[in-house]
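Missing here is one protein chain; the remaining ones are kept as they sit in the complex.
The letters A and B name the chains in turn, as written, and every chain counts its residues from 1.
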Amino acid sequence: MSFRVQIDQFVGPLDLMLHLIREQQMSIFDFDIDVLTDQYLAYINEMEDLQLEIESEYLVELATLIEYKSKKLLPKEETILDGEYEADPKERLIQRLLEYQQYKEITEQLSDFYHQRNLQMAKPISMEVDHWIKKDDSTLPIDGNAYDLVKAMYKVLRRMKLSKPIETKFTQKEISVDDRILQLKARLKDLDETFTFETLLEDCNENLHLAIVTFLAVLDLSRLQILTFFVDSNETIWFKRG
Amino acid sequence: MEYKEYKYGIEVTRPLHINTVKKVERKDEYPIDTIVEGLLFIVGDEGLKIEQCAAVMDVTLKGMEEVFSRLMFKYQKEEYAFELVNYGGNYKFLSKSYIHPFASKLFQTTKTNALSQSALETLAIVAYRQPITRVEIEELRGVGCDMMLRKLQARNLIQEMGRSDAPGKPFLYGVTEEFMDSFKLISLDELPELPDFSSDENENLFE
Partner (left out) sequence: MEYKEYKYGIEVTRPLHINTVKKVERKDEYPIDTIVEGLLFIVGDEGLKIEQCAAVMDVTLKGMEEVFSRLMFKYQKEEYAFELVNYGGNYKFLSKSYIHPFASKLFQTTKTNALSQSALETLAIVAYRQPITRVEIEELRGVGCDMMLRKLQARNLIQEMGRSDAPGKPFLYGVTEEFMDSFKLISLDELPELPDFSSDENENLFE
């Protein structure tokens, strides 16, 4: 058996049938339902042997195929039940395959449109808009949906991505201890009377070098008695101004 | 807002001018095209609808349409890095695709989100057959698509459009404006024609 194709290559049983018909070089209009059923069954068995999970939909269609096949064996007259003519099951299958094929084919073009659109980017709405939007009226119900949140989060992430490389590549090049002392002195004004070492590391963005430089700078500031420090029982380093 | 606008007639064939008399005793004249460009710039990916814009500029829809088509034509030129598009009736500026490689470098990502084959098939069926129920989609695809429909809904590509009269009153699905934007369509009429496989002759499926 030469079914080297994986089942996840197919998006459903109809897709698999189209593949099998094509592989047998049969026409979609007069394929042999026996051959198709056997091939289909063999394919499912192969998957089972490989212990791949087969979704129930494949089994449902297999049952349908077998049913078609068995009905074919019955004499024609018996398919007329209660005076109602039942459409030839193969005709129905052909109709389904044809219709499915149409949508399958068109996805190629749609996928292409989608790709082209992905190459184009929009500008985020300007922040100045916030001034013009009517003042938040907290009584107004919010008519949001989850996608609004994704879009907003997407913008946040994109912005972060944009600002990160500058931080790391350009501005965060080796800062000297002396420069760091100046930076810290400037920040001290905005800090509480006592604060922790972690507070001082907030602008380090996990840059180890900068953290070490900060530590050296703090040691110097303590030496100059601009800061005093103590360590609490949780081993947190606390600083107090001058 | 205390500025006065000049009312235009119905026929607008070339750039018009707007008189803005602002509180600040400024009195300038700016072409309507330029002002609309400015608005399009400000709203960014939100885009503008023709009605909205016509109301703000106090011109007729027809007049507004002409402004937009002039702008669309203008921005097609190579010298502009972005173009004016109309997807689903929403006008917006989008960067041209030749900017993309540089943008990828800037954002340090080469990724463009792709849609899976299942997602595309489901979308195609909804787009061509809307309004359509889940069961009808499943019949066409031969696969259950409960999860897929929810994912597409979460992604705002499809939406519920009321309920069918069929037993159980199932939801009917249709595509959204976001879908139109994602697939570069002005309206559903622009969807490519479905291939016709109804006769043996057209069947070059087996190449």
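Methods note: a residue touches a chain if its C-beta (ideal position, glycine included) is under 8 Å from a C-beta of that chain, and two chains touch if they have at least 3 such contacts.
As the structure is a computational prediction, the values presented were derived from the model and not from experiment.
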Item to check | Omitted-chain contact residue, chosen from A:Ile66, A:Ile125, A:Ile175 or A:Ile226 | outcome: A:Ile125
Checklist entry - Which one touches the absent chain: A:Tyr147, A:Phe215 or A:Phe229? => result A:Tyr147
Checklist outcome for this item: Touching the unshown chain, chain B contributes residues 1, 3, 20, 22, 28, 30-31, 34-35, 37-39, 41-44, 48, 52-53, 55-57, 78-82, 93, 95-96, 98-99, 101-107, 109-116, 118-119, 148, 151-152, 154-155
Item to check | Contact set of chain A toward the excluded chain (per top definition) | outcome: 121-134, 136-138, 140-150, 152-163, 165-166, 169-170, 195-196, 198-199, 202, 236
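By definition in this document, only the chains that are shown with their structure count from here on.
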Next on the checklist: Using mean CA coordinates as chain centres, what's the gap between chain A and chain B in Å?
Outcome noted: 23
